[in-house]
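Just one protein chain is left out here, and the rest sit where they should.
Chain IDs A, B and C follow the sequence of writing; residue 1 opens each chain.
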Amino acid sequence: MERIYFDHSATTPVDREVAKVMLEYMTEKFGNPSSVHSFGRETRKAVEEARSSVAALLGAAANEIFFTSGGTESDNLALKGIAFANRKKGNHIITTAVEHHAILHACEYLEKQGFTVTYLPVDENAMVSVEDVKNAITDKTILISVMFANNEVGTIQPIKEIGQLAKEKKIYFHTDAVQAVGNCHIDVNELNIDVLSLSGHKIYGPKGIGAIYIRKGVKIESTQHGGSQERKLRPGTENVPGIVGLGKAAELAKIELDQRISHLTNLRDKLINGIQEKISDIKLNGHKEIRLPGNVNISFFYVEGESLLLNLDLKGIAASSGSACTSGSLDPSHVLLAMGLTHEVAHGSLRLSLGRGNTEADVNYCLEVLPQILERLRSMSPLNANSKLAANNPCSQCDHH
Amino acid sequence: MERIYFDHSATTPVDREVAKVMLEYMTEKFGNPSSVHSFGRETRKAVEEARSSVAALLGAAANEIFFTSGGTESDNLALKGIAFANRKKGNHIITTAVEHHAILHACEYLEKQGFTVTYLPVDENAMVSVEDVKNAITDKTILISVMFANNEVGTIQPIKEIGQLAKEKKIYFHTDAVQAVGNCHIDVNELNIDVLSLSGHKIYGPKGIGAIYIRKGVKIESTQHGGSQERKLRPGTENVPGIVGLGKAAELAKIELDQRISHLTNLRDKLINGIQEKISDIKLNGHKEIRLPGNVNISFFYVEGESLLLNLDLKGIAASSGSACTSGSLDPSHVLLAMGLTHEVAHGSLRLSLGRGNTEADVNYCLEVLPQILERLRSMSPLNANSKLAANNPCSQCDHH
Amino acid sequence: MYTEKVMDHFTNPRNVGEIENANGVGEVGNAKCGDIMRIYLDVQDDIIKDVKFKTFGCGAAIATSSMVTELVMGKTLDEALKISNDAVAEALDGLPPAKMHCSNLAADALHEAIKDYISKKGK
Partner (left out) sequence: MYTEKVMDHFTNPRNVGEIENANGVGEVGNAKCGDIMRIYLDVQDDIIKDVKFKTFGCGAAIATSSMVTELVMGKTLDEALKISNDAVAEALDGLPPAKMHCSNLAADALHEAIKDYISKKGK
């Protein structure tokens, strides 16, 4: 059976060219960039070239880019590194309720360390209000962290406006752009971004590598201690193949960006429209227009996400869900709940995240299969348009959990 | 010109088989292990198999192995994770003066957080005394961290005895085994090791991946926050190709271990004996017998390490040095100084670290080239056997630094 | 993640549907929790002549519902009452740890349905 991959927000395949250059830096050019000899010098050069490629994608300077092990580490470094380095200035951080767990759990950790965190609410489209950000600022605020685009529902936040506000108030502005890089035009200067996180494996680059952009002059301290790599901000032998792969992926993202955006937007809209035409009792999650070009997130009433996913998987389609059952936690997606969805609607959410390798045929196949699956699952469900949903009742079975 | 690589302690080439399996997990089997669908399930399986391979190399259980981004992260996690999780029990940590900077700088950070650290001295062979460890223990001691084998001079510490002591005193025992894994027989139970750090790129595996062994029951907390990967101890999308590569490298290390040890020991002794025969005014650094099978570390009086390295490099030989000039710091190797070497002798140290790909011909070529280089450099040096070395004088030019 | 048996019951669930004149109906779970299981019984002379289910929930929830209907079809009420959630999971060759306590409620739904039958009969 042919497999169709609609889970690019979870991870992307590594581009062939990227893999090829990585292979070269594993077996042939394997030196440690800190070494004085020729093996070291050739990898040092490659690392610095990759740094320039990543910088170019963001409109940054090469010496403002630092390599990490991924989006999670970049997020942790941004939050903790800035919080601890600027503790004397203040202890207040502003973020949103719909951030990735890398941000939310780092914030919870910082709260235990004496910081105060404001988690801004979002509207029904998962959009943060600039006014809310403004009102949350106190004279103790040292950092605002708002994600560029949401990983679940794709909503793109008013980054430029928040950045402008932060700049005026002289507060550092970090954005988790893990989902946005390679999918949106980003210029850190135009958008007033001080610190930005990105991850290799979301842009057809390798897993286990990420980067953080840190505007020159931003006060930040390292969270990992050791050698003097990455100007001591991020010690540890450089992951040269990962870095070189990320550099190549960034290069490709820059070249292909416009083409990717139009291709994905086209497929996305076709998929959304098709589902809306063919299937009733659904809800599109996230902002209608201001969303990631490849993101489709829809709640299908009366069914549960995991069983939907498994049925799609049996038909060869890989997707994702905001259902608690797929997250290993008991509550469904904190993003969907923050948008005001009821638990049962959140449980029935499906995320189809498209990538550059997807085709119209993939979309058509999905539109053929999905209605059949929905019909089957709904026929098995005790819920329907007429059932009194227990959403607002206390959960009588929670002791089973 | 053919290049000879004698810097395996800095990093190793990736094994061909390892690279091959990694490639497969980059372009074909690229799923996120947290995903429910078939792409996710196949990588989840691969990750768990790799975990078992790493566990098997150490005599550990698979669920005692956690993947990190490298040796530095494993060291940081071990020290900070145990220190913070056991703060109520005590605040004293024992380590040695010859640890890698990942340990030493993590300890310095912990000192700023209110912990007290004892840095044990070593003898002229870089060996720690078990008696010293014993005497350093107080009722506040929560952790002993002693490296398995030194990365510069190769000395192997009395791990089993220290582990036994720690066990008796109910103190956690961590060992940085980044250099020892794949070069020494290690069984965590036999050696009474509670926590162990290792790094992929030192054992013909990939850069940017490492692991930490944590004995079941050890109290430790995470240093990075985010998703629930690695049972929440180490969040972030798993570096699947890195993990699979490390698994394969561990598998190979287990199979080839005896063969590697005898091959390397043979070459090492040939190289040491040859240098001792051909070149005067030298000093072998590290323990004569109880040393890493592939480690040669020798100080050549009257010359400086970097110029030695560069000359070797010009002849196609890649090596390393404990000279300050190659470390980016002002002082030469803290390891050589802790062993009691004078600054000028430390400056003239050369490390040749052999690997499984090296041959007798490589050693012979080095033995041919090295005496010529020494002669040339010594003829340019203002120092000689008769010069009054300024070692004990105050450094008159330090304001230039 | 799931065993073959789970996938079999998930893909081809047995006894899906309602029984029009069921003399015992049990429901456990809650949409908020992500799992609702409803079991319909047709009991004759203390023997389960027919059993059907409707379930909103994940793969494990559907498979356990299906499995429990197979296990009790034709059994006496006493035998059916002895079937535990763990026994259902075992009959499926096990469930992932996270699912053991979340979605393994089918036996509870069955017991609720039997209770419903008994209380109705008592009247």
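Remarks
In this section, a residue touches a chain if its C-beta (ideal position, glycine included) is under 8 Å from a C-beta of that chain, and two chains touch if they have at least 3 such contacts.
Being a predicted model, the structure only gives us computed values, none of them experimental.
Across B:255, B:314 or B:361, the single residue that touches the chain missing here is B:314. Within the complete assembly, B:323 is the residue of B:222, B:239 or B:323 that touches the hidden chain. Mapped onto chain B, contacts with the missing chain fall at residues 302-307, 310, 314, 323-326, 328, 330, 332, 342-344, 347, 379-383, 389-391, 393, 395-398, 400-401.
The rule is short, and it goes like this: only the chains that are shown with their structure count from here on.
Rounded to a whole number, the gap between the C-alpha centres of chain A and chain B is 35 angstrom.
For the pair chain A and chain C, the distance between C-alpha centroids works out to 39 Å. Between the CA-based centres of chain B and chain C the separation comes to 57 Å, rounded to the whole angstrom. Touching of two or more other chains is recorded for residues 306, 310, 326, 328 of chain A.
For chain C, the set of residues touching two or more other chains is empty.
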